[in-house]
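For reference, the structure discussed in these notes is given below.
Every protein chain of the complex appears in place save one, which is left out.
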Amino acid sequence: MEIRTDSTSLDIDRHEGNLIKELRSSSTKPVTEPSGWLSEDLKRNIFLTTVDNVLNWGRKSSLWTETAFTACCTFEFISLSSSRFDIARFGMEVLRSSPRHADLIITAGTLTWKMAPQIKRVYEQMAEPKWVIAMGACGITGGIFADSYSVVPGYNRILPIDVYIPGCPPRPEALLAGIELLRKKVEKRSFLQG
Amino acid sequence: MAIKTEPILLNLGPIHPSTHGVFRMRALVDGEVITDIEPVFGYLHRGIEKLAEQKSYRQFIPLTDRLDYVASMNNNLAYVTAVEKLAGIEVPERAEYIRVIMSEIQRIISHLLGIGSFFNDMGTFFTPFFYMFIQKEKLTDLLEMVSGQRLLFNYMRFGGVSHDLPDEFLPALNTFLKEMPAEIDKYERLLKENEIVLARSKKVGILSPDMAINSSASGPVLRASGIEWDIRKADPYSIYDRFDFDIPTGTVGDCYDRYRVRVEELRQSIRILEQAVAGIPKGKVLNPVPLRFRPPEGEVYSHIESNKGELGFHVISDGSDKPYRLHIRAPSLLNLTALRKMLTGWKIADAIIIFGSIDICVGEVDR
Amino acid sequence: MTVAITGEEVVGALDKELKGAVKSVESEGILVQAEKILDIALCVKNNKNLKLDYLVSITGTDYIDYLEVSYLFYSLDNNKRFTLKVRLENKSNPAMPSLTGIWIGAELQEREIYDLLGITFSGHPNMKRIFLWEGFHGHPLRKDFSNGN
Amino acid sequence: MPELITVGAAISPNLPWSDWQFGFWIHLLIFGIGIISLLLGSVIIFIWLERRLVGRFQRRLGPNRAGPLGLLQSVADVIKILTKEDIVPSRADKLIFWIAPIVAFTPVVLMLAVVPVADGALLADLNIGILFVIAISSITALGVFMAGWASYNKYSILSAMRTVAQLVSYEMPLILSMVGVVIIAGSLSLNDIVKTQTVPFIVLQPAGFFIFFIASLAEINRTPFDLLEADSELVAGYNIEYSGMKFATFYLTEYCEAIVLSTLAATIFLGGWQGPWLPPIVWLLLKIGIVFCFIVWIRSTLPRLRIDQVMGFAWKFLLPLAILNIFVTSIFVALWPETPAWLMGLTNLAILVAYILFWSKLFKPGGKAVAV
Partner (left out) sequence: MPFSRFGEGITRGMAITLSHLAKKPVTLRYPEERLNVSRRIRGTELGWSPDNCSGCLLCQDSCPHECIQIEVSGNRSEELPAPCTSACPANVDAARYVSLLEEGKASEAVAVVRERIPFPVVCAYVCAHPCESKCTRGDLDEPVAIRMLKRYAVDNDKGLWKSNAKNATPSGKKVAIIGAGPAGLTAAYYLARKGGHSITVFDDLSQPGGMVRVGIPDYRLPKHLLDRDIDEIKQLGVIFKMNTYIESPEQLIKDGFDAVLISIGAHSSSRLKVPGDDDPRVLGGVEFLRPVNLGQKVEIGDRVVVVGGGNTAMDAARTAVRLGAKDVSIVYRRSRAEMPAAHEEIEDAETEGVKMRLLANPSKIISENKSLKVECLKMRLGPPDDSGRRRPEPIEGSEFILEVDNVIAAIGQKPVIPEGFNFEQEWGNIKVGDDMQTSVSGVFSAGDCATGAATIIEGIAGARRAAQSIDKYLGGTGDISESLVSDYNGQITGKNTIFYSPRQPLPMVDIKTRTTTFHGAELGWDESTAKEEASRCLKCGQLEVTRYRLDGGKCIYCGLCLEACNFNALFMGRGYERTTYLLQETILEKEELTVNKKIQPSAYHHPEMENNLPAQTLLVEGKLKA
């Protein structure tokens, strides 16, 4: 529906309400994690060409995060990019707010059903090699709000998650450990996977 | 002859670098000027008040941390004093002092973040924010030493606090209190007289005194409009009547005054902390209460001066171990009542600054 | 100390025909009929020695056989507190006049009560859901709300 | 073929290949490749320098994990951005969407054609050097506007509007401040300007340098005028919809503009390649680095101005100052050509300070709320 300026705010709300209802009814099972590469390593350890290594090194050391922060974990991410736990050392302090430039979503906060379509849209707009870190209990299973009527029980209902970081909120070093884990995953990504 | 312009419906949407979380403003924009703006809430509505009705009184304490996640100690204090007032539990002397210390430390942290993000919206590329953040990290160390967590503490219990202060807490707090005034003077030199800051925030987004009262604003937003109303003085809870401090108020009620009031409140909190650290007695810190204790049937409204304003808990108990109804008076939500009147007519750049100066926390707005 | 004004003082201050609207008097507040709330609120706000000009918070509660809305006021000048309660018997579509005319602060709180409890406030400038999305069935804070998660 | 040679001779007489048969082509080749590689190399270095410097200003370390001291950080950024998926919005105006980055990037590189790296060593020793620079620099505004308009996104259209307003209104003070320099140097060619700078013009023309530097800040959208992609307001300005290769070019344009304008400032006001012991090219790079660090220093301290305040500042404050500056320098050059340098500089400085104090009393930054 084309949202024109003269359409009253009520039917914009109603239109968004339908989007939310569709998403809620369609996302009942968790999306499986893209963890195929874990087993692949054991089966036939794919040979990473030097081109792969250079590309992966480039992607690994300049992960730009999308400012899609929702709630309390935001402040642990901010203290991560502040002077004490400086994440700029890993080249990650560039916070791009447009999904086109970012290639990592950190789910900092509780996801409600009203917010779910926005997050899903941002994820789909992001340019391809993209990753998702589920940060905090709300990101993994909905945490303390899991059985509330308006909270998505875990981001994996709408996004494929690469790394889980338990904690509420996880300490900045736990986030750094999560990012280290993600960088290991990016290193093992072969060009064939696209 | 006015040029015919066509308004754009612009979404300062839930995902936006300077909406302090997931807050959305649908602005009808005519060029740069905002003709009409409609705030949209609910992107972080977790239904905390409904969850409260399924949890016992003690199990609800960790949920209060997540209301205004920058003022976790003050949320605990508000909820715990409400239930203590309802059930008539008295708190040992040392626990009262510890509560005041924690509440004031939390106020300093929240104001530092509030001022820092106000200047972030104005465009200083995170520099003053990170200077204030270094100070905040020192305070976070202290709070982590006491409660074991950095942001959401779950520290206070009915009848006192869950753990006593470790012995190296007070010396560390004293060194912090000695060096903090110099830091605040540094921020003042960096920002107070800065011409661009004056140009951007003087006489911008003015909230007149009677409009502030009528739209039930509270906290720094109300005091910036010149009304001297602070719960710690008007209705002293815990042991605030033993400390002497004064209430900074602004004159015009614009963004600059709100910023000035927050900086002055930093200094007042330091004054309170000094007096509290000097006067803290020895003794036990908790009168233990059973896990599923039953307050008597009845209703209580108890409020404290949280960082964003008057945070009130209206607890209705039917004598069982779960609250029958628990309403949270969120200062951030009520400070936004006058948002539409404050923003219409200004440009988008000003809208961001005015919204930043109100300093809301979305966790408390949407509950 | 914020001292509570007792119900009797306020009833005394109300003029005659409003006295009929007062259903019961409690220590800290009075229970009034839903229809008369506008003029009682106006009288309470403009009365010289009451001067309750600051609306603090509105709480809606579902007491199974009726819905109760309680308004809490402060008078900033003489540091007084007062509660005004209203009970709505019919739970199918409860309605009562909105106070946004007198206090703008009531706007968002009444929208919240409409959203979570289902009480419509007539005369409200923007009566729609504040937290939940438009097509959400039911009102969560009702005691009979089934958690459709 | 002979006219080729004569044309070649006109390039720069004292270069070894100026009299070869294909000297002209070799000259073009060497300098073309030289400029491109120098520019891209310095962009990589300066991106890294800026992130380290901003980090140091905020008492934290900048990038230091990608390569020794983080030097390969910008290389990693480039590799990552180039191999990103390149998304073109469905409703975008495909052609303009595709051309916009090119139109935005090429003028920036062209401007370096007239910048002398050593005595006489420049791609094209045009005697109308400054005119060429000014003409080319206004094309980037067009490129940015095309990007903003083509990506069919409300935010980018808004930021495109702001671009046109800001860049155009800051062209005027930029040009007029250079006019002062041209009056003293007597020639438009950058090489001659550098040669006449026995005393760097910043000393002779402090007001000119002040206006030039502030106007160039606005040209390259750096704080306090970075309204174009004010990340706290318009999310990411005109390059919201761009990703992958196209976004890399815009990211490159932003930094190339900064470097080019600091080279201009260096050549025109700080005496280009002149310097006592070090070879001329090193002096030039050093001066560029100093000006760039000054820009980064400003970026990490000052907040942003509102769009109408930016406009008011350009038209009501910089423009009259520039005109006054031209008027005073022309009096000096016309009536007392042999006045000592320090006297001329001192009067210029006095005018600048007096002007600032007098004018800031009357200056009103921007309008109040518009009655709606």
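Structure notes:
Chains: A, B, C and D, in written order; residue numbering restarts at 1 for each.
The definition used in the following text is that a contact is a pair of C-beta atoms (placed from the backbone, for glycine too) under 8 Å apart; a residue touches a chain by one contact, two chains touch by 3 or more.
What you are looking at is a predicted structure, and each value in this text was computed from that prediction instead of being measured.
The chain not shown here is in contact, across the full complex, with A, B, D. Within the full complex, the residue among D:45, D:61, D:82 or D:134 touching the omitted chain is D:61.
Within the set A:119, A:168 or A:186, the residue that contacts the chain not displayed is A:168.
When you scan B:8, B:134, B:247 or B:300 for touch with the missing chain, the hit is B:134. Considering the complete assembly, subunit A touches the hidden chain via residues 30, 33, 35, 38, 83-86, 89, 137, 140-147, 154, 156, 161-168, 170-171, 173-174, 176-178, 180-181, 185. With the whole complex as reference, residues 55-56, 58-63, 127, 131, 134, 137-138, 141-142, 144-149, 152, 154, 162-163, 166, 168, 172, 175-176, 179, 186, 189-199, 202, 283, 290-294, 320-321 of subunit B touch the missing chain.
Seen across the whole complex, the unshown chain contacts subunit D at 55-61, 297-298, 300-302, 356-357, 360-365.
In the analysis below, only the chains that are shown with their structure count from here on.
By the document's definition of touch, common neighbours of subunit B and subunit D comprise A. Between subunit A and subunit C the centroid-to-centroid distance comes to 43 Å (mean Cα coordinates, whole Å). Averaged C-alpha coordinates give centres for subunit A and subunit D that are 38 Å from one another.
Remark: subunit C and subunit D have CA centroids separated by 62 Å (rounded to whole angstrom).
Of all residues in subunit D, those that touch two or more other chains are 58-60, 231, 235. Shared contact sites, meaning residues of subunit C that touch two or more other chains, fall at 129, 131-133, 140, 145. A list of each chain pair in contact follows: A-B, A-C, A-D, B-C, B-D.
In the complex of the two chains, the subunit B residues touching subunit D come out as 8, 10, 16-18, 29, 31-36, 119-127, 130-131, 134, 190, 194, 196-197, 199-200, 203, 344-350, 352. Subunit A meets subunit D in the complex at residues 54-55, 57-62, 82-84, 86, 88-91, 93, 95-98, 100-101, 103, 125, 127-129. Chain contact summary for the complex, subunit C toward subunit A: residues 128-129, 131-136, 140, 145, 147-149.
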